[in-house]
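Yeah, one chain of the complex is gone here, protein chain that is, but the others are all in their spots.
Coming up: chain A.
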Amino acid sequence: MTQAGCVRWRRQRQCWQVSHYRLFPKALGRLVAALGVRELHLALTQGFWRTRYWGQPPLQAPAGAELWVWFQPTVTDVDKAWKELSNILSGIFCASLNFIDSTNTVIPTASFKPLGLANGTDHHLLRYAVLPREVVCTENLTPWKKLLPCGSKAGLAVLLKAERLFHSSYHSQAVHIRPICRDASCLAVSWELRQTLTVVFDFFSSGQGKKDWSLFKMFSRTLTDTCPLASQSKVYVDISPKNKEKELLEVSPPPTSVHEAIVQGEKKTYAVYDLLSPLLFNTSRSLNVQLKWKRPQDSSEMPIPTLHAQRYVAGYGLQTGEICTLIYNTHPYRAFPVILLETVPWYLRLYVHTLTIITKGKENKPSYIHYQPAQDRRRPHLLEMLIQLPANSVTKITIQFERALLKWTEYPPDPNHGFYVGSSVLSALVPSVTAMKDMDVEQSPLFASLFPSSDGSSYFVRLYTEPLLVNLPTPDFSMPYNVICLTCTVVAVCYGSFYNLLTRTFHVEEPSRGGLAKRLANVIRKFRGVPPL
């Protein structure tokens, strides 16, 4: 049903001061140097990666925009640099990153570690923000493509046509900048810029239930040449047999080589097309990779990933609610810990005493907990926990909240749409089912090498749960005029008269006799200047 196509580039440049811009885009290079950025990770995503059905993602990102940055220890005012950085990035990527402010920025203590070279992990240098409402479209793709040394004119990037890329179930583009060792001896440091794009195509309806695909069908383009500046340009196709049976699928044209690797705890077989090898373009001028299933698969039972999660809002009504997170560990015999990071906007008032973590009917005490309460209109709630997941278990984490009533100017133009709560982040070292050898980093495909593998028995996974849409109590905005009229009337009429009734002293006046005659006489007396009767 789905295929993930991933394209990666890497180029390396001189350390802390970026000085050569032959490959490294100047806009980013100057930004890194000027603002003291040590590491930058920006992802713009449309859609949601369904881990349960699509398997472990190569690199997941939360729906919307995600930005996390480590600054250099030399930066004195991190908040100011962060603000400036998000504004500049907003301009570079045409995204609403300028909406990142203190109400959606958090400083995680455990979830995000530097991925590149780092000699200190003082988490005060880290900033993390998610904009779940950000819509990603062509205007974000174009600047992203311009960062490539050949643009979208040559190489793999010719496939990236917006009208096909956005006709998909999931689209995630990311930029990762980090410092790495230039060589094995690690005497010099290089900057690495990694641009990743993950797209999920859905051929269910157009393929009449078949799952065959080809580059042309997906991108309506084929590959013709490589970017002249590239030192490596490869297409990997995952052809690992699902179960131990004979191969069920065939790829054409025949790949230049077959690569076996262990990626995310699973043994994978890749058909590799090296675009730089002259053999490939010998027979035909263009490369159109095709994959065909030999026989139709009746049940596409994807193996359920070891770690997956689900999040939802429980309860009904506009006063209170409950955020529930279900975390599944399907490993048959290994328990492992997971770090959960929840960022909840301030207008959902979390009741921390209601936090419960239940596994297999018993309470599960987190071994590490970091909670930073929200401040109204200033910062969000931050909850980080280290939770042990027993083997083959479901862990349910619930926390109740109360919905705040905003000031009437704080509502967006579409208040009845609801308010977004960003995805929560799960980071875990998942024990792998197959034992992993220490692999040569240079040998392994590029997409497997962003996260460091700690040892042979486990691999790092970062998952994001669904964003939530929460309704807040919303006034009827067509009403203010009516309300103002009604309130003024009520105040004027009721308050005035009751105040009158309460404060006046009453005394009964004797009814006057001879009303008309007396009044006439008084009028005349008034004219004469004599006191009235």
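In this section, a contact is a pair of C-beta atoms (placed from the backbone, for glycine too) under 8 Å apart; a residue touches a chain by one contact, two chains touch by 3 or more; residues count from 1.
Please note the rule applied: contacts and distances are computed from a predicted model.
Hidden from the displayed complex is a chain whose UniProt protein name, among "Integrator complex subunit 9", "TPPC8 first Ig-like domain-containing protein", "GPI-anchor transamidase component GPAA1" or "Small ribosomal subunit protein uS3m", is "GPI-anchor transamidase component GPAA1".
Taking the complete complex into account, A:Cys324 is the one of A:Cys324, A:Ile369, A:Leu386 or A:Leu472 that touches the chain left out. When the omitted chain is restored, the residue from A:Gln72, A:Thr109, A:Gln290 or A:Gln310 that touches it is A:Gln310.
Here one chain is not drawn; of A:Lys26, A:His124, A:Lys146 or A:His417, the residue touching it is A:His417.
One chain is missing from the display, and on chain A it is touched by residues 1, 46-48, 50, 53, 63-64, 132, 166-171, 202, 204-205, 209, 299, 310, 312-318, 322, 324, 414-418, 420, 466-469, 471, 474, 493, 496-497, 500-501, 504, 506, 508.
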